[in-house]
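The block that comes next holds chain A.
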Amino acid sequence: MELLYASCVGVLVTCGIFLLLKARTFPVVLGLTMLSYAVNLFLFSAGRLTINKAVVLGTSSDYADPLPQALVLTAIVIGFAMTAFVVILAIRGRADLGNDHVDGHIPELSANKKEQS
Partner candidate 1 sequence: MRLQGQFKWLPTPIFSLFLFVVWLLLNNSASIGHILLGTILALSIPLITFSFRDRQPTIIKPSLALKQLFIVLYDIVVANIEVALLILGANKKLRPAFIKVPIDLTHDLPITILASCVSLTPGTVSADVYPIKENLLEGEQIGQRYLLIHVLDLDDEEALITLIKQRYEMPLKEIFQC
Partner candidate 2 sequence: MIEHLAVLPILLPMLAAVILLLPPCGKSLFMRRIASAIMAVITLVVSIVLLVQVTNNGISVYAIGNWSAPFGIVLVADLLSVLLVSLTSLLGVAVVIYSIAGDDKKGNFFHPLVHFLILGVNGAFLTGDLFNVFVFFEVLLIASYSLLMHAGDKHSTRAALQYVILNLVGSSVFLIGLGILYGVLGTLNIADMAQKVPQLQGDDIYIAKAGGLLLLVVFALKAALLPLHLWLANTYSNAKPVVAALFAIMTKVGVYAMLRVYTVVFGDEAGELAHMAQPWLWGLAIATIIVGAIGVLAAQDLRKLTSNLVIVSVGTLVALISLQNEEATAALLYYLVHSTVVTAALFLLSDLISLQRGKVADRLTAGRGVKQPFLLGTCFIIATLSVIGMPPLSGFIGKIWILKSTLNSGQAMFFWPVYLLTSLALLVAMSRAGASLFWERRHKNSNELNDAPNAHPLHIIAIISLLACSPLLVIFAQPISDYMQNAAHQLHDISGGIKAVIKGGL
């Protein structure tokens, strides 16, 4: 199971980064979101995997590691705030710059075509 878990994290990282390397804001935002899922899972796994040992006192005899859970919670919230900001920034970018490119220059291919809206 550990291997499966690690593979999931790996796949999420891969997909997230692949999207991140696209030249437009929306895929980049999707990539960031996916990357943050991966990171949260990773950080969570720092406390190792435990089944049915939720850290609510009195529900079990021994418990999962609660600290990474708290950390991931904080990370999720912060990640949400950041994603929200970057999404809004992407909108602002579209409004200000007329396109959603983040790769320095607009490739010729789409410069000729009219921007789809």
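The candidate set was assembled so that all candidates are chains of the complex that A comes from, given by their letters.
The rule is simple: a residue touches a chain if its C-beta (ideal position, glycine included) is under 8 Å from a C-beta of that chain, and two chains touch if they have at least 3 such contacts; residues count from 1.
No experiment lies behind these values; they were computed from the predicted model shown.
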Which numbered chain among 1 or 2 touches chain A in this complex, counting any copy? 2
Can you tell me which positions in chain A touch candidate 2 when the two form their complex? 20, 25, 28, 32, 35-36, 38-40, 42-43, 45-47, 67-68, 71, 74-75, 78-79, 81-82, 85-86, 89-90, 92-93, 96-97, 102
